[in-house]
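I have a structure I would like to understand better, so I am pasting it below and will then ask my questions one at a time.
Omission of a single protein chain aside, the complex is shown with its protein chains in their original locations.
Labels for the chains are A, B and C, by order of writing; each one numbers its residues from 1.
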Amino acid sequence: MAEAKAKRQTDPGMSASKEDQKALYYHLIRARRFDERCRRLFKQGRFPGTYFSAVGQEAAAVGAAFGLGPDDVIAPSHRELGAYITKGMPLAALMRQLFARADSPDKGKSHPCHFGYPEINLLTPASTMTAQVVVGTGMALALRMQKKPNVVLAFIGEGGTSRGAFHEALNFAGIHDLPIIYVCLNNLWAESVPAYRQSRITKFSDRAKAYGFAGFTIDGNDLLTVYQTVREAIERARAGSGPTLIECLTYRWYGHSEIDPANYRSADELESWKKRDPVALYERHLDETGIMSQAEREKIITQVDAEIEEAITLAEASPHPEAKEALDDVYSFSPAANFPARAQPTPPGGLT
Amino acid sequence: MAEAKAKRQTDPGMSASKEDQKALYYHLIRARRFDERCRRLFKQGRFPGTYFSAVGQEAAAVGAAFGLGPDDVIAPSHRELGAYITKGMPLAALMRQLFARADSPDKGKSHPCHFGYPEINLLTPASTMTAQVVVGTGMALALRMQKKPNVVLAFIGEGGTSRGAFHEALNFAGIHDLPIIYVCLNNLWAESVPAYRQSRITKFSDRAKAYGFAGFTIDGNDLLTVYQTVREAIERARAGSGPTLIECLTYRWYGHSEIDPANYRSADELESWKKRDPVALYERHLDETGIMSQAEREKIITQVDAEIEEAITLAEASPHPEAKEALDDVYSFSPAANFPARAQPTPPGGLT
Amino acid sequence: MKNVTFLEAITEAMAEEMRRDQRVFVMGEDVGAYGGVFKATKGLHDEFGGERVIDTPISEELIVGAGVGAAAMGMRPISEIQFSDFASCGFDPIVEQAARLRYRSGGGWTCPMVIRICCGGEIGGGLYHSQTNENWFFGTPGLVVLAPSTPYDAKGLLKSAIRGDDPVIFLEHKKLYRWVRADIPEDDFTVPMGRADIKRPGTTLTIIAYQLMLHRVLEAADILAKSGIDAEVVDLRSLRPWDKETVLDSVRKTGKALIVHESPLTGGVGGEIAAVITEEAFEYLDAPVQRLTGPDVPPIPFAPAMEEFYMPDTRKIVAKARTLAAY
Partner (left out) sequence: MKNVTFLEAITEAMAEEMRRDQRVFVMGEDVGAYGGVFKATKGLHDEFGGERVIDTPISEELIVGAGVGAAAMGMRPISEIQFSDFASCGFDPIVEQAARLRYRSGGGWTCPMVIRICCGGEIGGGLYHSQTNENWFFGTPGLVVLAPSTPYDAKGLLKSAIRGDDPVIFLEHKKLYRWVRADIPEDDFTVPMGRADIKRPGTTLTIIAYQLMLHRVLEAADILAKSGIDAEVVDLRSLRPWDKETVLDSVRKTGKALIVHESPLTGGVGGEIAAVITEEAFEYLDAPVQRLTGPDVPPIPFAPAMEEFYMPDTRKIVAKARTLAAY
């Protein structure tokens, strides 16, 4: 597999102010350190289930989400941790979900690695790949009908683009010029299956050609390129010019989940991508532009680490759900209570 | 909606010999007259259910199928009557299906307008739009594995291309360079829904761009263009160069089914397409080239009409299925007979 | 009172709820200006426009799945599946997305939507325009499944479904569309979900049915009455949740139960109902609970003789009920 081929297409920093660029670093390093911490917790057996690390892909997730307002929506897949926390999901809420606590956003119901948080308009996804793209498209339809100025950011892996649901959703969004940006994180692998076995196309943004809207392939490890490309797409969407498909070329450093040794890929491939570590690349940019010194960054890291430890402490103090909570939240009503004491009489007017 | 925009891209008659061109006329006029006869029969109440006329679309169906050999496969949708009979499905077999007779190819089971005939490698489709494209892709996979030199022709309406199944199938065929030609009959309408509400794209052959293989949009009312474009695609497929998507611009003259008055379309639109009647166009070509005189054509029409009447007579003489035949052909075995007199003993070695 | 067909009752329910609540909208194939292949959405496009009555591409997964997203954002979508035979194409969004959104988010997200599915046989539709398929949904926690048989129930239940806060599968038997008509009130009314209705009181045995079969059972009950067999006919109306209490009360009274449905026997709704009756009213039963259903073949073969063979009908119901009464 080739490296990320696309060049940065926009002037770095053109639209991200100095302050934004500092904030972006905070989100980027927070995503990285939180993710690495979660991996360690999982390896230590501190939570059950599994863990999907997104280390290596933080720039794409953070850069895409940084442009969003509180009433914008994210329809997530499963490997965009940075997007959720950049959008505002509290670390403790994430940690509670990993720990499957009663006060987790999903009350311990779902799956450790599919995060949602209605408070920040983060859809709680199923594990079903690509379903979030269809549901997200419906969310964009609702925004349009409600005449809101907001947009939906729907994430998907390159593997997920193979499902028919992707086609139905993007085709519909194209017809109606819906305010939605499809962000495809092409990390070259879907579990053990390489991108060239997902499709004969080499640019997944070419998928957009089947729907009549714009598609871009960008360097997903370049934080500012992602930020700016997505922000431009958001502006177009808000202006009623319809959807965009943005393919971010990136790479996951670890296995599909923490139990996957990922030995289907070559050490060389991994190394070449580690050389393009999105955090290191951005730190170099900050150094080169003098926007943020190493000392400043270290202060942020200390602060972020403290945040993380606090989230862990909070989550560990949270109660486990009671076994019987398994019965809650199936319906808006309690099915038993809905049953009548007696059936109603036949309506006036007879039957046929 | 615009008229067929594409020009004939190939030299007419370049590869269709004089004899072929005569044969093509036979198939074309046979499709037309058979179809019109079926419509009349339905209107007279001579068979139950419904009827989907393909009048107006004969050139696309006949031209595509004329290039096929007996071991090539057709995965049909529902509006390519001309393809089935050109491939060799006997008129009487079709008529027996319409009449739901016991000796119909489907033994009266399926639906009047979804024709299959294993004897000529014509898949018996479900009514489920686009399922035939997925199943047809699997048929092409089998041909590849069996190292056969044959191809699959999978038909689909422009409406059917919206389903996710289309995406999954074409994406897979692209990866494996399967020997399949997807022939999309774009007749501008899917029941009452116009093509511009199916997708934002205006050329449905652009869908192929998402799968990395060639797509062409051609004048589907020009018999020789269809024939030649499909034949070239077949040659590529046989040579291992993979699939092609061919969009044939055409038009159905009548309603979606015989009970649809089709008053969602304008009289002008219909008129403009009737002026491009594929039969009249081809007759003009035969006149201009002197390949076949009107007298010769009339002889063929007389012969075809006799064939059709014979088919009707044969089909009407066929027995109706017995009511209890409803129980046949669910499994390879009779479920009742499969039940044992007694359960087998626990296997040696114990259970766990 | 006004006299309406089953179809008109459904159209009215949608129109009235769309007037009442801006959040309600309709999407599906051909539902726009065309008014739907069975004309269930007739007039809606004229009155509410293309923004609220959306013609979709042929995309069942989108029709349902986008509805889920819109519902999550506070809309009240009505997604139409043209034929239940093709609901298979939208199966994932129904059973995995709509049904589970509330549960998987611990109540954080909800999915107030209605999925109208046109279904049923006896109309010469053959293998792919006749299926009922209520058992695809009946076993799915999180879904409400409704199956009315009269214009009154259809209108009242559809309104309850639209106003409710859960994903509802609303099954419309296409044979009933124009074949059944009745007087219904002019004024707004609803019918509660989850409640059965005794459409004919009786004492000899209980016959449980829904949709088209309910009508066949009522016809059969009239015939049975002539020979002194007084059937109580329970119209289930709601399949999930279903009204155990009304069914059990009736069976405890009559001591005998027959369930009739159009779908094949094995794995049908009837098995569950028979099992529950037996579990909960065993000591009251004078005979084993009986089922009369379509046979275990793919519904429904096309040729008229085979379709007739397939369908439970009045004659078959009478025969089965007689045998049960004599048990």
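Throughout what follows, a contact is a pair of C-beta atoms (placed from the backbone, for glycine too) under 8 Å apart; a residue touches a chain by one contact, two chains touch by 3 or more.
As the structure is a prediction and not an experimental result, all values here were calculated from the model.
Trainee: So one chain is hidden, and I want to know which residue out of A:112, A:138 or A:212 touches that hidden chain in the complete assembly.
Mentor: Of the listed residues, the one touching the omitted chain is A:112.
Trainee: Can you work out which residue in B:164, B:243 or B:278 touches the chain that's missing from view?
Mentor: That would be B:164, which touches the missing chain.
Trainee: Touching the hidden chain in the complete assembly: which of B:110, B:161 or B:192 does that?
Mentor: Counting the whole complex, the residue in contact with the absent chain is B:110.
Trainee: In the whole complex, not just what's shown, which of C:23, C:45 or C:100 touches the removed chain?
Mentor: C:100
Trainee: Just the residue numbers, please: which parts of chain C touch the chain that's not shown?
Mentor: 85-86, 88-89, 91-92, 95-96, 99-100, 103-104, 127-128, 135-136, 138-142, 240, 263-264, 266-276, 278-280, 282, 285, 287-291, 296-298, 301
Trainee: Against the chain that's been left off, what residues of chain B make contact? List them.
Mentor: These residues touch the chain not displayed: 73, 75, 104-110, 114, 116-118, 123-124, 126, 128, 131, 134-143, 145-146, 164-165, 168-169, 171-172, 175, 328-333, 335, 338-352.
Trainee: Please give every residue of chain A in contact with the chain that is not shown.
Mentor: 48-49, 100-102, 106, 108-112, 114, 126-130, 159-160, 162-165, 190-193, 197-199, 264, 320-327, 330, 335
Keep this in mind: only the chains that are shown with their structure count from here on.
Trainee: Which chain is most remote from chain C in terms of Cα centres?
Mentor: Centre of mass proxy via C-alpha means gives A as farthest from chain C.
Trainee: What chain pair has the highest count of contacting C-beta pairs?
Mentor: Ranked by C-beta contact count, first place goes to A-C.
Trainee: Using mean CA coordinates as chain centres, what's the chain A-chain B distance in Å?
Mentor: It comes to 43 Å between the two C-alpha centres.
Trainee: How many Å are there between the centre of chain A and the centre of chain C, using C-alpha atoms for each centre?
Mentor: 39
Trainee: Can you list the residues of chain A that touch 2 or more other chains?
Mentor: In chain A, 164-165, 168, 171, 175 touch at least two other chains.
Trainee: Using the touch definition from the top, which residues of chain C touch two or more other chains?
Mentor: 56-57, 59, 61
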